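For reference, the structure I am asking about is given below.
Omission of a single protein chain aside, the complex is shown with its protein chains in their original locations.
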Amino acid sequence: MPSQTIDSTPDATSDAGGSRQGASVSEINLGVVKDLRILNEDGQVNADLEPNIADDELLRLYRGMVLTRKLDVRMLNMQRQGQMGTFAPGLGQEATQIGQVYPLTSKDWFSPSYRSFGAQMWRGWPIDQLMLLWDGYFEGFAPPADVNDMPFSIVIGSHVPVAVGIAMGMNYQQDKNVVMVNFGDGALSEGAVAEALNFAAVYKAPVVFICENNGYAISTPIEKQSGVDHLVRRGPGFGVPSVRVDGNDILAMVSACSVACEQARRGEGPTFIEAVTYRMSVHTTADDPKVYRDDAEQTAWEQKDPIRRFELYLKSRGVLTDDDITRIGDECEQEVLAGRESFRERSTANPHEIFAYMFESMPPELREQQAEYFERLARKGLSEPNQ
Amino acid sequence: MPSQTIDSTPDATSDAGGSRQGASVSEINLGVVKDLRILNEDGQVNADLEPNIADDELLRLYRGMVLTRKLDVRMLNMQRQGQMGTFAPGLGQEATQIGQVYPLTSKDWFSPSYRSFGAQMWRGWPIDQLMLLWDGYFEGFAPPADVNDMPFSIVIGSHVPVAVGIAMGMNYQQDKNVVMVNFGDGALSEGAVAEALNFAAVYKAPVVFICENNGYAISTPIEKQSGVDHLVRRGPGFGVPSVRVDGNDILAMVSACSVACEQARRGEGPTFIEAVTYRMSVHTTADDPKVYRDDAEQTAWEQKDPIRRFELYLKSRGVLTDDDITRIGDECEQEVLAGRESFRERSTANPHEIFAYMFESMPPELREQQAEYFERLARKGLSEPNQ
Amino acid sequence: MPQLTMVEALNLALYQSMDADDRVCVMGQDVAINGGVFRVTKGLLDKYGERRVFDTPLAECGIIGTAVGMSVYGVRPVAEIQFSGFAMQAFDQIEQNVARLRNRSRNKYPVSMVIRTPYGGGIRAVEHHSESREAYWAHTPGLKVVIPSGPRNARALLQAAIDDPDPVIFYEPKSVYRAFREDVPDESERMEIGKAQVVRPGDDITMIAYGAMMRPLLEAVDDLVDMHDVNPEVIDLLSIAPMDTESLVESVRKTGRCVIVHEGPKTCGIAAEIIARLNEHAFEHLIAPIRRVTGFDVHFPYFQVEQHYLPDGDSIIEAVNATMAFD
Partner (left out) sequence: MPQLTMVEALNLALYQSMDADDRVCVMGQDVAINGGVFRVTKGLLDKYGERRVFDTPLAECGIIGTAVGMSVYGVRPVAEIQFSGFAMQAFDQIEQNVARLRNRSRNKYPVSMVIRTPYGGGIRAVEHHSESREAYWAHTPGLKVVIPSGPRNARALLQAAIDDPDPVIFYEPKSVYRAFREDVPDESERMEIGKAQVVRPGDDITMIAYGAMMRPLLEAVDDLVDMHDVNPEVIDLLSIAPMDTESLVESVRKTGRCVIVHEGPKTCGIAAEIIARLNEHAFEHLIAPIRRVTGFDVHFPYFQVEQHYLPDGDSIIEAVNATMAFD
């Protein structure tokens, strides 16, 4: 970005002073926020804004987006064939997803909402585990040992104060790490998210809020969700430096999120990022968008496809050929299929596990209930695993 | 006010358009909010801003503020003598209190927080009832038959969504009334208030939010409460037109609140008003400010006393003489004492009432509990009133 | 009489109550154009328009709080919480305003509103979508809590709840939504809130359940009658608060034995309260300890194993036989 900072709230004293002397109607300037796009829909780059990213890194980003889409399509397909539970596709949000986690180190934390398997894969969640998760197995929720991520949140907004708390913990321990937390346009209406924004501002917590504005909360369009034209206005209202980003532009996402992370590491506190994108698919496999939006709108957004756009850029930059596109596509497809294989091998439910991990040590009243439950299972011929 | 409108969010299209074409970093202007003061601390008026209020109305406002202070002093005094329960004084907030309810008609609604007995008296709550309320009698909470007010809220922020709902009810019934709701600087941190602001904006509810910024939430100063220099910034973040007002300036309060009410009646929706004032006294009679703030700060604010300031203005305008000041003071004092008399007559607790008004008709399980309870009272020699 | 599913019956109830009273409105997440994620509010927007049927922002505390305000102003909101687990986001509003406003305004502002919400497990839903925490509301003074078990009583109870001058938490057993059809008369019906129903008279043991648990219970009853030669009296609670203590006591005084089934956690659940009341009012008649077949004090499990967690016919039969064997 031209100026390497995200800030929106002009210095207080300037106007506060004015209004406090004599009788007057002075004005308080609410400031401005940037609205960032680097790649346009035809893949043309704005040279002044183009971030300096090495070719192999650009390809890594591209691969991450392609892998995300391949998994998306596959899981939808599996669900339609009854091989997968209710699932929330992220079709069209690949740049938003990969762009937000790109700047994170393994010491940083990531707290996603449920529509985030792309970012989760990037962070190190194995494909088979994400499949287990969506197909209703306990194991799915367990963050891999070496990954500083929270299990994704299904309760809209409830993870956001917790993410701010992790960032407050970093300040407490004087670590220079960052928390990245994402949520949707609908989630921004939850009081918990408002309280989280305020806490982050008050404690200068090193947290980056990614509001993935994909146009809808299930059937509810953004116009019915909020009284502002641009959700980015919410951040400055809490004193959180904010920026609006074209969420289908991977370069814009990467540079905005990188700046936000650097600011956080420098102790400058939180950033709020509105990533403007579109949910190209169903809300979940239980949803039918035809009921509430027309195809025309969807088709219009196909022109803004984040992967297509990035491909055009990479090709014009000479980093990517049509053969590469095919090869990478196949590699990703194979990776997904391999994941599905191991998912199928691992997918055996263990009903004896439902009493596990309630407390560090199980209190007597729970032991009693567990015994009763195990008897019930035994009557069904389900014997206790030797544990 | 110079322009008779309160608005802060500039038209969307202007900038939204810009940012959507090509690759660019455009800016979204967050707009400006007005910071209004009409009477300065020496009672000098800004002629351009001076609202056109008839002399007798000015005196009515003055009397309301004096009565508020007299009651305040008296109740504090009663509490110190053990004649009153824990009580939350409003010393120094008289202009904020009276200014916000002045524009309301009897058809309009008022939903106050607990530090609002001044506004409540103006709205028609008898003094003896307010004393009953603070001294722990049921009757205190009952809104007088002809008064469209909610009982004051002690749970910070929880009344604000309800107030917005009343305004939504007005839209539903196609009535052109207004809801005025007040809360403190601390309350603004509650998620419930954020959700209420958003609902008001989305449904263009005819509600006016008065945030009485008196500098503290108990011991917590505004700096620790929020990340913004001015709380007024919160409103535009939700798309609610907002204005900051000197809450110790009755003329500014009256004109800002009047404009907000007119806008609401015209169907233009909600307004958020930050009224900047100061809590000159204890948080409640259980609180000791010496623990968390020094007298110097308090003394500084004495210079900004809303009543003193208004007196200077009224005298310079030739509406008020020193004799008037004494006379009005005495009248108000007498009114308060009369209220105390009737409070003393009415203050007999009725323990049999605790089962009343739980439901329209009492279910059997409650009848059974009530019978048991009445027996308990009977054993104490408290016989059932013939009802 | 048309054969309707519970979803269709609830939908019919809303049509009929909205037809009868312009004050009745429907609000919540995705209730308007989408007709609700379970389609309970389907078609209402087309018929009654945006004034009376509207989507809300994604904020439960805001939904319930504004619904309270509308009811204060004379509207009668039927507010939907998309899944009962998310009512926790509105707990403050429910406890502090919905349940209290009549009382704290000394009867000036009664809160006549309904909070509709699907509860319970059994539909392979994702995490946090299968809770049954009706006991929270039963423990909260000032609320009525109603849980239908089939299409016909669902329609009649929802209409009664909408008419009720006090707030009603209306829990809808989502596993029953489309599970079976039932004759539902065309004309409006009302069932009295606060009354339980003896759905099968018997002498040996009293079996009590409500909502989704009526189905495994009735399965168990068939087996018990056919194969174990037990003659149970079956009571569908229908109204959790107020509770029809009298009917329960009467039955247990006759049978001397009792098994209670619910899906929610065991500790401080509805069964505990029923046991306490039976202990108070039928002590001398009790022949055996009253048994609870309930959810466990654990989080509702992910869906691959939910069927094991939920009380089923087998576990109910087991409990009844143990209770019958006791003396």
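Per-chain numbering from 1; labels A, B and C assigned in written order.
We take it that a residue touches a chain if its C-beta (ideal position, glycine included) is under 8 Å from a C-beta of that chain, and two chains touch if they have at least 3 such contacts.
Predicted, not measured: the structure shown is a model, and the values here were computed from it.
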Contact set of the excluded chain (shown chains only): A, B, C
Per the touch definition above, residue among A:120, A:198 or A:242 touching the missing chain: A:198
Absent-chain contact - pick from A:62, A:125, A:138 or A:183: A:138
Which residue of B:98, B:217 or B:256 touches the chain not shown here: B:217
Residues in chain B touching the chain absent from view: 85-86, 114, 135-138, 140-141, 154-158, 186-187, 189-192, 217-220, 224-226, 286-287, 291-292, 349-351, 353-355, 358, 365-366, 369-370, 373, 376-377, 379-380, 382
Hidden partner chain, residues of chain C it touches: 85, 88-89, 91-92, 95-96, 99-100, 103-104, 127-128, 133, 135-136, 138-142, 241, 243, 264-265, 267-273, 275-276, 279-280, 283, 286, 288-292, 296-299
Contacts of chain A with the absent chain, listed as residue ranges: 138-139, 141-143, 150-151, 155, 158-170, 172-173, 191-192, 195-196, 198-199, 202, 356-360, 363-366
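Quick note on the criterion: only the chains that are shown with their structure count from here on.
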Greatest separation from chain C - chain, by CA centre: B
Approximate Å spacing (C-alpha centroids) for the pair chain B, chain C: 40
Chain C: positions in contact with at least two other chains: 57, 59, 61-62
Chain B: positions in contact with at least two other chains: 191-192, 195, 198, 202
